[in-house]
Each structure stands twice: as structure tokens, then as C-alpha cells.
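First the structure, then my questions, so here it is.
For this depiction, one protein chain was excluded, whereas all remaining protein chains were kept in their positions.
Chain naming follows the written order as A and B, and within any one chain the residues start at number 1.
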Amino acid sequence: MVASRETYGTEFETQDLLLNVGPQHPSTHGVFRMVLQVDGEVVKDVIPHIGYLHRGAEKLCETMDFRQGIGFMDRTEYLAAFNAELSYVMAVEALADIEVPERAQWIRMILCELNRLSSHFMFMGAFGIDVGVFATPFIYAWKEREQILDLFEEVAGDRMMYAYFRPGGLAWDVPHNFKARVREVLKSTRIGINDFDGLLTKDEIFRTRTQGVGVISAEEAIEWGMSGPSIRASGVPMDVRKDEPYLFYDQIDFNVASRTEGDVYARYSCRMEEMWESVRIIEQCLEKMPDYGPIMPEKMPRMLRTPPGEVYIRTEAPRGEYGIYMVSQGGNRPYRLKVRSACLSNLQALKDMSVNQYVADAIIVLGSIDIVLSEVDR
Amino acid sequence: MTSDQTDSSTPVEAPDDLSGTIWSEVDRALSGVTVRPERGVIDLIVHIPADEVIGGLRRLKTDETLDFNYLRCLTAVDLEADGMDVVYHLYSTNKKHNLTVKARLGNDNLRLDTATTVWKAANWLERETAEMFGIRFNGHPDPRTLLMPEDMTDTFPLRKSHPLQEIEILQGEGMGYPEEGE
Partner (left out) sequence: MGVDLFGFNNVNPWLDAFIRLQLAVVLITVVVMGYTYLERKIVARFNQRIGPQKTGPFGLLQAVADAVKLVGKEDLRPKSADPWTFELGPFFVFIPVLMTFVIAPFMADWNIRLLELGLIYFVAVSGLSIIGWIMAGWGSDNRYALLGALRSVAQSISYELPLVLCVVALAMFAGTYNLGLIVEQQDKVPFIVWQPMTALIFFIAALAELNRSPFDIPVGESEVAGGPFIEYSGIRWSMFQLAEYAAIFVMSIVFASMFLGGYIWPFGDQVGVGLQLVLTGAKALLFFFVVVWIRVSVPRLRIDQLMGYSWKVLLPLTLVQVLVNGLVLVNGWHEVVLLVAGLIGCAVLVTATSRAVERRPRVPATRTAPVMQGEAARV
């Protein structure tokens, strides 16, 4: 399939070229760096280098009390900050045994799914650029993402770093027209997904570029600890929302988008289907969410302390399983906090997916696992 | 902060109620290995001595009923005077159950066999744990640093003895946050 050095015979000695991609490169999605060993156009080896965005969030959280830590979680996963906050506050709630009011849980669900939509839109746009369409998909996706971010701004006061979830519930109640606004956003989102589907999914060149590229088998994906759409595209329908329901996902009817081919196109179309599922979930949440009700428990201590213990909370973030391992030895701050990053585990499999393919394939494989470097490096 | 350390090191406390967990299966799979179960907030926690933990993990992975084929997370917890815990979070994609495995390392011997022979996923997680805590994973295929600079092999940022915490606490005191638990 791919011409290799062996087929040329051995009269001429050839030398592989080391091509340094990143940390300043248009398609590394941040400050990721990989060294490609290329033989002509064929990638022979991939050496990833991460850590350029390491800020020691885990260590910092050990010195912050539970409420201060929320802000750090936003910054570990800036494209899906609600999902990151959710894991963190759920860990605190599990340790301190706090019951979250029903209405707060529904709002959390809606916001998390909306955040999944906005994050996937971001993926779609960036991926469109990776495969080489000039700006069009990016701006189409950006336009829809903008609507969702506007809504987030109305709710939380910030477009990306929300710090809106608190242990026990929410920081404040949503605006009175929240449901109407969400419906409005969903309406435009539906049109947006449709547009995007027509723009990229059925494109002949897009399909030839992505299908059969960067294949990873189900066993390898499990072995490497991949999660999220990246593993579901390989035929492992693993989704924390379904397997170990948190919030009220057990009361919602939704499918887990899953493909069997495990290639770049499967990962892309998995996300595309997930966006439709997210829209469905949000619609059901809007039906079931009570209009009035408390958003925090009646009695919340002014200084939040937890008994000693440890908990590993996992939630399904847009990129996969976002886990928080929190150890408390009593007191008002975590003794140890570990962020289990889905991107880190997905990125480990990069080498397996891109070796023996072309340089252009390596780029879209990296794009298809949708990394956020701040989550990888924390 | 760590004045009260009796609960984790002495096994004299009453055994937890483990009904409703997968403890019986785990106990069967790990027969011959020294195991101490503990009921966690969500998952079952088992403590395995450091020299037996990789064998135990491999049994947990290959056991047909347990089938822990997925390593969720691998990290360590610095317990200061008590040494360090290496924590493995396991999951089964087929059976959909979880297990937390902990191995205690003494401060004088921060060495452990690598888990990359069991799951490939342990590769980067162990690299991170090694550079952050100074734990040496014997037989690791790629023992470079992961997040830290390549030459930063003498300081271990996530250890409690690393100065950042003191600096932050000093700042916190200055800002009116009293130190808790002392």
C-alpha cells in the first residue's frame, strides 16, 4: 500500500528525515510537539513531546480550598469547562456526602451537554482546517459555537472559564428565560449541524482522505486506555453516561454513537452523531427540568470540609473520560488531586495510529483525536 | 495536616462491610496474594503489597469473570512519613465494574515494577508518576520525563516536601486564610 525503502533495493543509501512538527505549527492544536521520522512522505516513527503547558494544576489545587479549585478545573479543560467542573464538584460532593437539589442537577446536565456541543463544533472546525478546507468549516462551526458561548455568558458570566458549578449545586440560579434561550440556541444548532454535515461529511475528497486512515483496533484502543469518541469509533461502545450513569442520565433516552471501523472518518462521524444525541438529551432535559426549585442544599457550611477518604469520579467529557481522583485527609482542601485526562491517554495511541502512513495522514490523525493541550499537560 | 495517621497504617479496625461489591470475585482471583479490602466511597479498594502488585494486576486482567482490561488511571499519593501509595484505577469495558488497587511503597525504597507489561496505557502515566514523585518503575520501556524538562530529574514537584506548598500557604495566610487542621 505504501511504498517503503525496502522496495527500492539497496543500491542507494537513503536517510530518514526528522521533521519537527510543533510546538509552533498550525495544526498541532496548541503547544503539542511531535517529531516525525519520515522516509520521503511516509511516517516511520512518531515521538510525541508534551508538557509545554504544564502549570501544576494538581499541585496548586492541593493548596486551594474546595471552592477555589473549581477555577483551576476550568483551565485544565478550557473547551469543555463545565464538564471539568462537574467532575470536580461531584468528587467533593461524594466525599462530603452532599445531596444536590434536583433542579441544579438538570441545569448541570443541560450545560454539560451544551458544552459538549460547543466542544464538538470546535473539533469540527479545526478538523476541517486540518484536512485542508480553507476556513469555511471553521467559521461555520465557530458561528454555532458562538451562540452557545453567548448562552453560557448569560448563565455564568463568562464565555469559557465559568466557575459556575459549586459543591452542592450552582453558584446562582439561571436567568428566568433560560429554557427559552436554550431552545433558541438548539434551533440554530440543529441548522448548524445540518449545514456542517452537508459541507464535509458527504464530500468525496473528505471521505477519501479520512476513510481507512489512522485505524486503531478495539483491543489496542482498550489497551492504550483511550476513551470518548476515539474509542467508540473503534467499536467499543464505552460511555460513562450509559455505563455508570451520573446526574440523571439514567432517566434520559439516548444512544451511544459508535462505529466499528476505527479510522479517522469513524471518529469524525461518531462525534457528528454525538452532537445529534446531545441535542436530543438537552430537549429531554428541558422537558423534565422543574421551573422552580432550590439550586443549593438548604444547609451548606460556610467553610466546606470533608471527612478523610478518597474517591475517583469519572464523567464523560467531550474528549472522553474526565476523571478526578481526590484524596482528602480532612480539612478544607484536597490532600491529593489527580486529573485523569482523556486526551493524555488518547494521545498515547498516536504513534500506533500514524506510523506507516503519509505525513498528511499523521496530521489528520492528530486532529481526529481532538486533543486539548491544557488537559494533557494540566 | 497529617497529625492523625493511625487509620491507614494499622489494620486493626473493624473490616468494612463489603456486601454488594465484587470483593468475593477479587478475593478468588487474587488467592495467594496478600490483599486487604476497603470500601471506598464509590469503588472497592484493595491494598496489595508492592512486591506482589504487578502479579496481582495481571491476574485481575486475565481473570475471566473480572476482566479488568482497561487501566483508567495510575497515580501516586505522597503520604509523607508513611511512604507513598501507587494507585491503580481499573475498569472492565465488558463487565462494567471498577476496582482501585493500592500499593504502599516505603520512603527508603521508592521502586516498583512497571505495569506497562499489563496495560500499554500505563506507559505515560508511569512516566508522569515517576517524574512527579520520584518513584522508579523497574523495566519501564521509555523512562524519560513526560511533562517536566528532560534535565529535571532531581526535584519532584508533587511531593509534599516540594516547597510550592509552603509558598502558597504563606500567601494564603497573608490573604487571611488560616491554616486548617493544626
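By our rule, a residue touches a chain if its C-beta (ideal position, glycine included) is under 8 Å from a C-beta of that chain, and two chains touch if they have at least 3 such contacts.
On a predicted model such as this, the values are computed, not experimentally measured, just so you know.
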Exercise for the section: Using the contact definition given at the top, list the shown chains touched by the missing chain. Expected result: A
Fill in the blank from the handout: In the whole complex, of A:14, A:177, A:194 or A:217, the residue touching the missing chain would be A:217
Problem - Residue of A:49, A:143, A:159 or A:351 touching the missing chain in the full complex - result: A:143
Handout entry: Of A:63, A:258, A:328 or A:346, the residue in touch with the unshown chain
Key = A:258
Exercise for the section: Over the whole complex, note the residues of subunit A touching the chain we left out. Expected result: 1-2, 17-20, 25-27, 38, 41, 128-136, 139-140, 143, 199-200, 203-209, 211-213, 215-220, 234-237, 239, 242, 255-256, 258, 260-263, 265-266, 358-361, 363
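Throughout what follows, only the chains that are shown with their structure count from here on.
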Exercise for the section: With chain centres taken as the means of their Cα atoms, state the distance from subunit A to subunit B in Å. Expected result: 25
Exercise for the section: Write out the stretch or stretches of subunit A touching subunit B in their complex. Expected result: 50-51, 54, 56, 58-60, 62-63, 65, 94-95, 220, 222-225, 236, 238, 243-244, 305, 308-314, 321, 323, 325, 327, 329-333, 335-336, 338, 340, 344-345, 347-348, 377-378
Exercise for the section: Mind listing the subunit B positions that touch subunit A in their complex? Expected result: 1-2, 4, 7, 40-43, 45, 69-73, 75, 77-78, 87, 89, 93, 96, 98, 100, 119-121, 123-125, 145-149, 157-158, 162, 164-165, 168-169, 172, 177, 180-181
